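Submitted below is the structure of interest, expressed as structure tokens.
Omission of a single protein chain aside, the complex is shown with its protein chains in their original locations.
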Amino acid sequence: MRDALRRVSLGYLVLAATAVAYIVVYTSRLGRFPTSFDYLSILNTTLPLVFVAIGQSLVVLTGGIDLSVGGMVSVCVAVTATTVSSSITWLFVVLAIGTACGALNGLIVAYGRIAPILTTLATLSIFTGLGLRVLPVPGGSIPQEVRLVLTNPATPTGLIWLGLAVAGWLVLRRTRFGMRVYAIGSDEASARAVGVPAAAVKLKVYALSGLCSALAAVFYVSTTTSGDANAGNPFILTSIASVVVGGVAFSGGRGSALGAVAGAVALTLVIDILFFSGIDPLYQSLFQGLFLVVAVLLGTVAALAARRRRQA
Amino acid sequence: MSSRRVLYALGGTVAVLLVGAILHPGFASWSSLRVMLVVASFTGFVAAGQMLVVLVGGIDLSIPWVLNGAAIVLTTSSLGQTSRAPLAILLALGVGALVGLGNGMGVAWLGVPAVVMTLGMNGVMQGLTLGLSKGLTCASCGSYAPEPLRGLFDGALPAQLFLWAGVGLFMTVLLTLTTFGRRVYAVGVNPRAAFLSGVGVRGVTVALYTLSGVFAALAGIALVAYGGQPSLGLGDPYLFESIAAVVVGGVSILGGRGHYLGVIAGSLTLVAVTTFLQAQRVPEYGRLMIYGLVILAILFAYGREKAHD
Amino acid sequence: MTETSSMAPAQAEPGSETLAVRASGVDRAFGGVQALRDASFAARPGEIHALAGENGAGKSTLIKVLCGLIKADKGTVEIFGTEVSRVVEPAARRRMGVATAFQELSLLPDLTVAENLLLQDPPRGRLGLVQRRRLAPAAEEILNRYGVDDIDPRATAADLSVAQRQVVELVRVLAGEPRVVILDEPTAALADRQVDWLAGHMRRLRDAGSCVIFTSHRWREIESLADRVTVFRNGTHVATRDTLSEAEAVTLMSGRSFAGAYPQITTEPTDDNALSVTNLHSGRLAGVDFDLRRGEILGVGGLAGQGQRDLFLSLFGAQRVRRGTIAVDGKAVTIRSPKDAIRAGVGIAYVPEDRKAEGLFLPLSIRDNIAAATLSRRATAGFVNRGKERAVVKSIVDQLNIGAGRSTNRAADTLSGGNQQKVVMARWLLTEARILLLFDVTRGVDAATKHDIYELVGTLAAQGRAILYYSSETEEIAHLCHRVLVLREGRVAAELAGPVGDAERIVAASIKEGQDA
Partner (left out) sequence: APAASGEKAGKIKIALSNSFIGNQWRVEMENVYKAACAMPPYVDQVECSVFNAGNDVSTQSRQISNLISQGVDAIVINAASTSGLNGVVQQACDRGIVIVSFDNTVDNQCGLTVNTDQIKFGQQLAQFIVDELNGQGNVVMVTGVAGTGADNDRNKGAKEVFAANPGIKVVSSYTGMWDSATAQRATSAQLPNLPEIHGVWVSGGTDGVIKAFVAAKRPMPVVGGEAENGFRKFMAGILTPKVNGMSIGQPPFLSVISLELARAVVKGEHPKSSITIPFPVATSDKMVPGETVFPDLPDSFFADFTDSGPNATVILCQEAATDGTPCPGKTLDVNLGTP
């Protein structure tokens, strides 16, 4: 338990730091503390990224990477926006589609033995094309009831879903499957040798990432109220950034999806911090880039210090 | 083993061209090939740098804005004058080198994962480029690339192709004939063993990222010479494209294996596929899907990892 | 059943009690390499069965086939009479009571000891969820049950020493109280005390009716432990015997015969100090002093994990030195990296124990591997002089008899383990280093190659090179070295004049405070 805390501490630290900075910048700018409106809108806009980041972190924990999240989100956004208003049961079809897309990645990675980054680079293109086929022009809609249940702009229903996502992870972490995810990321060959069915686990992990992308898509359409076949693109790099800021090791085996959730929220707060600090828009990406590098740098320094302490 | 992959990559290119020629007469004519080679050369430059970092298990995501920044540096510092061209070229390449150096230091000395370091650096370069050129509206931003550079693309056998051949020669000599090349593969295959054999792993890594920056800048110079003037977003298409070209060229994404000859073939294959699909008037969604499927097919043909059992 | 018994292999006993494990007619190739050809093997319940053979004889491959990690190209595998040839899934074998400790340790580095031990069967509560809080206590209980009390179940596996990792791996296997236990070179990384511990458990399992199969390159262990021995050569079963003398075994394994196990040290060290170390602090080392003379083979002994590895790595610049001075030929030197150490003026070479992880570039050619540490010596303006390189590599390959005269263009991973180790040695000999740090270079090397290495070490010393020698086999240090330093808790606890001859003396000095120092 103490171990687990130490491992994800980077994400929490960064989140805490950005939260403090956010409140400071906000209050100094507006002369009052953030209101429930602010918290609620942060929550609702971050939810899609939170889900993608959870899926991405699962994949990264096995030592892989999923670039196709962009495509999967796009497909699912397209299908959600075009179908769900006709019947809410389509929501489940969307989740099934996302899972199937992810499972396809998993099949290719686990049984086709093609490196994850390459597999998902190729399927990104395929899924993006698919999304464009389903929804050539932005549009579509989502029923108001769905919206009020998922991302109600007036009440924090989003908190429930965030809580469920966190709880889902905690449960997953406490299954044998969860332990196996870490085992594979730590050393796949050894994991196989001690009886971990690596291919099957990886298949499930990628499928889960697809499911997470589908959930993200549903929440995305719910916050924006309609769809766009290019909606998924920004999630590729932001989900990777969340995972990294959240302290999940790229080599796999270390970190936690909760860290990635913290990372996702922190990245959203950075947007707000930049907003309230009145930086010249032309220079904005410079600060975002610096934030990424510095956050991770602090993480490596902290890890080094921890190792020093352990060795001493 | 890895030279066999080069053959596969070349075979892939030939196959795509053949299919294209059969379904679309004239597709593989010299005039068509000539253009595809020129277009592929831009990818080829970028992919040269990407390949170098991939050889040591890294990746360079800062390519888009290094490329764009270098292109703008070239025109704004040369002001379109031939006499200032050499200096401007050096300056543009220098910018690329500097950013690459920064990437390399971050990865090798500070231990920041390559994905993060280069992604962050891309943002930094975007901010600096936009800010310093005031969104490409600065006084000298209307300058053209100096005339001699723009002549690179003229003629039946454009000078640009010789430039690409030069890059090919440089890469091949560097990687196969020099001690540096040997060290690159050693680091790519087993960094720990390389370190214990007295290879300056960090130095090699920094050098490779620096070279990657230089190649991205070179691509920026070539692109601005091709179009005459820079635009914003010039480098965007080259991020995923460079990675795709590297792997279609048979370079192992895990590092330590691959040759630039394969990457040349890979760049050409990608351009040929895109050109063919556009010529067939396949709609955008179909193009994206087929492009992805072709890459998958190529990966299945020769990009698979070893079986575990 | 009748079919398989009709093609009963040579070793199947006439009295047909049930066999625990049985493989017959097994073929297995890796790429072009035939690791097993028509291999047969059988072991009974209630016996300790040793599997002997040179490096590359196919022992590990057979074990991987038996435990379902890889599939046989041909042939059948039976566990307690049930044919399982088609099932490639270690978990399924495990359910049949087969547990395996692999030669390449299979601990998961990022997981804790507890997670490693309980990965397949963690304590679960309601809803079948893993009770993470109970992991460490449960693991501790298991470790204690097997008499292990110096390993923290909460520690991350990567932070353990090699010996500790081996112990955890073994406990993981033993803990299931399996009916078939397969141990692939379980003792290679263990100190003698731990070997005894393991032997006890192996005997206990046998007495309880389990079938215990193990491999080892140490004849002493096979002799003292095994009820029966099976010898493999070139992927094929050669013989299975109840008793076997060492000489006979070596002949069976290699098709050759050897004089004594250890060559006599015939030369004496000179009086010149090649290396002087004063008050060295690095990693676990807390102030080490010693001199190493030209022509001397200086052994480093002690229990595993007393700072031996730190000593070698820090002398080679691969690990940070906190304090202390290193002098070569009487001149103080600063060594910040292996590059500094290799530099001609200093001339230190380090041959690592773990050739796959720290020595070889497996996919690269033998030539590239051998040339790697001396590239710039044969280069003009950064360009490799290929002709010269080929000549130099050829001469060293011939000298060490690597790879039976085949092309040096072949990838290093096509070589057998012994040959791979020679490739690493060759790389370092090319540096013409005057100080050689040999760290457990015979680990997991077969008898024949070991013998070659002993002779080589002797020759190098005779040439006037200074050699620092560590081995996990104390026996080796006892016979091979002019002098032995015994490390304990990061300090030199004793210095024994050699050849010590008797490993017991080194062991005694490792344990006891301040003896004949």
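Read from first to last, the chains carry the letters A, B and C; within each, the first residue is number 1.
Methods note: a contact is a pair of C-beta atoms (placed from the backbone, for glycine too) under 8 Å apart; a residue touches a chain by one contact, two chains touch by 3 or more.
None of these values were measured; they are calculated from a predicted model.
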For the chain not depicted, the shown chains it touches: A, B
Contact with the hidden chain (one of A:227, A:255 or A:299): A:227
Absent-chain contact - pick from A:11, A:48, A:63 or A:299: A:48
Sole contact to the chain not displayed, among A:55, A:116 or A:140: A:140
Residue ranges of chain B at the interface with the undisplayed chain: 24, 26-27, 29, 31-32, 34-36, 38-39, 42, 126, 130, 134-137, 141-142, 153-154, 223, 226-234, 236-237, 271, 274-275, 278-279, 281, 284-285
Residues belonging to chain A that touch the chain removed from view: 26, 29-30, 34-35, 37-38, 41-42, 44-46, 48-49, 81, 131-132, 135-140, 147, 151, 153, 222-231, 234, 238, 268, 271-272, 275-276, 281-282, 284-285, 288
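Heads up, the rule we're going with is that only the chains that are shown with their structure count from here on.
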Between A-C and A-B, the pair joined by more C-beta contacts: A-B
Chain A-chain B separation of Cα centroids, rounded to whole Å: 29
Chain A residues counted as touching two or more neighbouring chains: 189, 192
Chain B to chain A touching residues, read off their complex: 106, 110-113, 115-117, 119-128, 130-131, 134-135, 240, 243-244, 247, 253-254, 284-293, 295-296, 299-300, 303-308
In the complex, chain C residues that touch chain A: 69, 89-91, 94, 100, 102, 104-112, 115, 119-120, 122, 128-133, 154, 156, 159, 172, 283
List of chain A residues in touch with chain B within their complex: 108, 112-115, 117-119, 121-130, 132-133, 136, 188-189, 192, 198, 237, 240-241, 244, 250, 280, 282-293, 296-297, 300, 304
